[in-house]
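First the structure, which I've put down as structure tokens, then a few questions once you've had a look.
A single protein chain has been removed from this complex, and every other one stays in its place.
In order of appearance the chains are A, B and C, and numbering begins at 1 in each one.
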Amino acid sequence: MQKIYFQCDYAEGAHPKILARLAATNLEQTPGYGEDIYCAQAAEKIRKACKDESLAVHFLVGGTQTNLTVIDAALRAHQGVICAMTGHINVHETGAVESCGHKVLALPCGEDGKITAGQVRKVCEEHNALGRDHMVQPGMVYLSNPTELGTIYSAAELKEMYAVCGEFGLYLFLDGARLGYGLAASDNDLTLPLLAEYTDVFYIGGTKVGALFGEALVIGNDTLKKDFRYIMKQKGGLLAKGRLLGIQFDTLFTDGLYFEIAAQANVYAEKIRGAMEKKGYTLPAPNHTNQIFAEMPDKDLESLGERFVYSYDRRVDDTHSCVRFCTSWATKEENVDALVQAIEAL
Amino acid sequence: MQKIYFQCDYAEGAHPKILARLAATNLEQTPGYGEDIYCAQAAEKIRKACKDESLAVHFLVGGTQTNLTVIDAALRAHQGVICAMTGHINVHETGAVESCGHKVLALPCGEDGKITAGQVRKVCEEHNALGRDHMVQPGMVYLSNPTELGTIYSAAELKEMYAVCGEFGLYLFLDGARLGYGLAASDNDLTLPLLAEYTDVFYIGGTKVGALFGEALVIGNDTLKKDFRYIMKQKGGLLAKGRLLGIQFDTLFTDGLYFEIAAQANVYAEKIRGAMEKKGYTLPAPNHTNQIFAEMPDKDLESLGERFVYSYDRRVDDTHSCVRFCTSWATKEENVDALVQAIEAL
Amino acid sequence: MQKIYFQCDYAEGAHPKILARLAATNLEQTPGYGEDIYCAQAAEKIRKACKDESLAVHFLVGGTQTNLTVIDAALRAHQGVICAMTGHINVHETGAVESCGHKVLALPCGEDGKITAGQVRKVCEEHNALGRDHMVQPGMVYLSNPTELGTIYSAAELKEMYAVCGEFGLYLFLDGARLGYGLAASDNDLTLPLLAEYTDVFYIGGTKVGALFGEALVIGNDTLKKDFRYIMKQKGGLLAKGRLLGIQFDTLFTDGLYFEIAAQANVYAEKIRGAMEKKGYTLPAPNHTNQIFAEMPDKDLESLGERFVYSYDRRVDDTHSCVRFCTSWATKEENVDALVQAIEAL
Partner (left out) sequence: MQKIYFQCDYAEGAHPKILARLAATNLEQTPGYGEDIYCAQAAEKIRKACKDESLAVHFLVGGTQTNLTVIDAALRAHQGVICAMTGHINVHETGAVESCGHKVLALPCGEDGKITAGQVRKVCEEHNALGRDHMVQPGMVYLSNPTELGTIYSAAELKEMYAVCGEFGLYLFLDGARLGYGLAASDNDLTLPLLAEYTDVFYIGGTKVGALFGEALVIGNDTLKKDFRYIMKQKGGLLAKGRLLGIQFDTLFTDGLYFEIAAQANVYAEKIRGAMEKKGYTLPAPNHTNQIFAEMPDKDLESLGERFVYSYDRRVDDTHSCVRFCTSWATKEENVDALVQAIEAL
């Protein structure tokens, strides 16, 4: 019997509407490298959704590529990027940022995987007081929203972070690989216009939210807009048939599809979360997005593992492990029900 | 009226069989990052086609990404890569190789866009005699086949180049962005098994030969195989839904589709070439692949430009320019006929 | 009145014997870039002192330069270097290692500023178990001896570290910017032959131990020896008048001068340490080398600061700070006595 995957949010292909659009446009001839009509249309829809016509929008294939391209475009040689110790760029990108010459300045974060404006202020003040030219100069703050643990930043937290960044001359970059799930969370108060206003650059993740692949990068800061396509090309991030990205984001931003599918995934996650809480499992980093972290007895995990695939996070104690279950735009209700029943039956 | 594109070989989407496979497998759940069954199948087919079970096969999204990943994986910090002055890595990748820290050692090439084993020998001998540790050490030779000008290397030329590389301790890397068109050319005597035997690493281009995107990298050299996926990830080249690449190459290497569509594109190119020769245009860098370079009177170009899109190469003299027409796997016979008639009518 | 510096160990020029040698040889004509007779002689003396004729010895101008050159020469693109959170390369070199493309994998260290073989084993095991190609691969361990806090590694600790490095395929690199003071410490059991045997590469610091400038790099690992001068040149580390380095190390390694002057500095440090202990100050990271860290009342520091220059380390609590006093080869007995009396008088 085929196991059911709750391991990640990129186990399937794309939303059927996207496949249909790709098929419908397949033999049209367009210019390459994102200079086609579909990229223009998608960018325009994103600008509208962000309520800011001055934004530059670029489409890239994947998250690591987007992160390294933005960071290398933004920083001078002696500057580094501040992020949470658990940040994707610090842990899971095989040193992509360092490969471009920049240090990741990792800050300890709490159980919620977030860093605070106060922490950033402290790092900058210490740098100015002590280190100066013998230490890497902070040049950017990198946030993920949702974070690696599924938690989200509030509008107030973002505004405070942006203010501190402005004060110390840092760019604020928000990695939105799972942005849809964050914006659709029941306790969220962020919006695309707020993101456009209170970051210098952020991206709207497609790979994990309905697309075959693709991330829509939104640049608000004028300095960062300059020559950005050069850096994309240099890093191997300028897709020859760029329209594939345009078509996908055009579809996702038509009739609110992006938000609709993300909201549904969150609903499914909430059902699973409910079953786990009822069972008494500890759920660290509580959140209302599509990732469920749970500390579970090893024997329960073994039992569940016979039918379901989850991802391993870390050892908790001699008899418990922390694991992650993910829902996504592609999760089927019947599979959620099967999982919930299995949990209840443990 | 919509113009007809002969500007490049990436103006359309993918071969319909590929789209059909993507749709058929869309909601299957697979592991990410190329560790799925489709990538395994495609790799196995490529190994079989190369008649070498020891080859490592990886799938990447695009050409620049593939080039920079291979070159950075292969070279130590003080080493550079030899290529033709007109080489893609030297001219059209925004310094991607240098961005990874390596100098491109560009050699003058003739009208055919090729470099010779003799040139490589001379560079290496001079380096050893004169430069030593104050000069960049040659560490790799980069060839494109077909070259930027559509010409191809013979088996004898490749063998001779590989022998010189062996003698001086250089890797031989062949960029096959348009490999299908080269292998299907009427005057070609190279084969996949010969490429596997007489290079250290090469790639089979998909983006320009039927795929939505994707390049299949084939590594024969054991040293280069080691830890290659780390470098792919670091450079942003490990696609989350890696199976998209596996499915495409599996399709292209089923029932010889890859070679069949390339051969057809060459036939169309030959028809266009014939019309141009009959018209008396100079065709520099004669070849039998899918790119036609022609030196044409500006007035003829202006006239053709009303219905057809070509790409501009360079100014020849006061009244002539060199331009490029490309056919591809997606070229329609009716469009070829229209172009031929238009040329005849000039 | 001129203040007395105990701020660092590079406040003066060079040992008078070195200046005399430079003057005596000044108008001799020699080949450049370290290919002169003095570099050859100095290298030979160092090989003899290490009891290993197979060692490669290179001379570089400074510590940051040496560190970045060694690390970039040793690591492949996807590899990082493990070091203590307080390590010089992690904190005080403005991201020189990252600038060469490599992540510094910083480990928490105790109050003694040291990392253990057990910690390295754990990092490597976790990497192999979990991270694999999405995480930076450990490729080297970097130790400083003495550490940034003046503490030293024992022979047993070094051997254990080297064994773990061997087990996991890591290079072991020891930064000896203050090596003389370490080897001359009263509780030291390391020797140059042990360093040559139980590291892959290490350096003997000159800048802080009697030279105008200069570090003698000693490479035992054959793989690392290959083409090392190319990397030195590329990083700007091949001094044109290389003999200046040869002459200095030849002098330092004649009649044990290097060890003699280091031992004297340690004796002076011990006197200062004694005065502080008598005064009841907390001395974190106890050691017997030339650096004295002390947690002192702010009012005492203010008072001392009128005549003496020390360096500020960190705030301890509302009324105490941790500061550093350094002795060196150039420290004058009268100045030590003055400092001791001033402490006693507080």
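To be clear about the criterion, a contact is a pair of C-beta atoms (placed from the backbone, for glycine too) under 8 Å apart; a residue touches a chain by one contact, two chains touch by 3 or more.
Only a predicted model underlies this, so the values are computations on that prediction, with no experimental measurement involved.
> Going by the contact rule already stated, which one of C:A96, C:V120 or C:I219 would touch the omitted chain in the full complex?
Residue touching the absent chain, from the options given: C:A96.
> Could you tell me which of B:I37, B:V91, B:L194 or B:L346 touches the chain that is not displayed?
Here the residue in touch with the unshown chain is B:V91.
> Who touches the missing chain here, B:M135, B:A155 or B:L194?
B:M135
> At which residues does chain C meet the chain that is not included here?
Those residues of chain C that touch the unshown chain are 2, 4-5, 7-8, 10-14, 16, 19, 22-23, 25-32, 61-66, 68-69, 93-96, 99-100, 207-208, 212-213, 230-231, 233-241, 244, 330.
> What is the set of chain B residues that contact the non-displayed chain in the whole complex?
77-78, 80, 91-95, 98-104, 130-131, 133-137, 312
> Counting contacts across the full complex, list the positions on chain A that touch the omitted chain.
Chain A touches the missing chain through residues 33, 72-73, 76-78, 100-101, 133-134, 137, 227, 229-234, 238.
The working rule: only the chains that are shown with their structure count from here on.
> State which chain is most central when centres are taken as means of Cα atoms.
A
> Of all chains present, which has the mean Cα position farthest from that of chain B?
Result for the farthest chain: C.
> For copies chain A and chain C, work out whether under half or over half of the interface numbers are shared, and give different or same accordingly.
Mostly the same residues form this interface, as more than half of the numbers used are common to both chains.
> I'd like the Å distance between the centres of chain A and chain B, where a centre is the mean of that chain's Cα atoms.
Each chain reduced to its C-alpha mean, chain A and chain B end up 33 Å apart.
> What is the distance, in whole Å, between the centres of chain B and chain C, each centre taken as the mean of its C-alpha atoms?
Going by mean C-alpha positions, chain B sits 50 Å from chain C.
> Find every residue in chain B that makes contact with two or more other chains and list them.
Chain B, residues with two or more chain partners: 100, 230-231, 233-234, 238.
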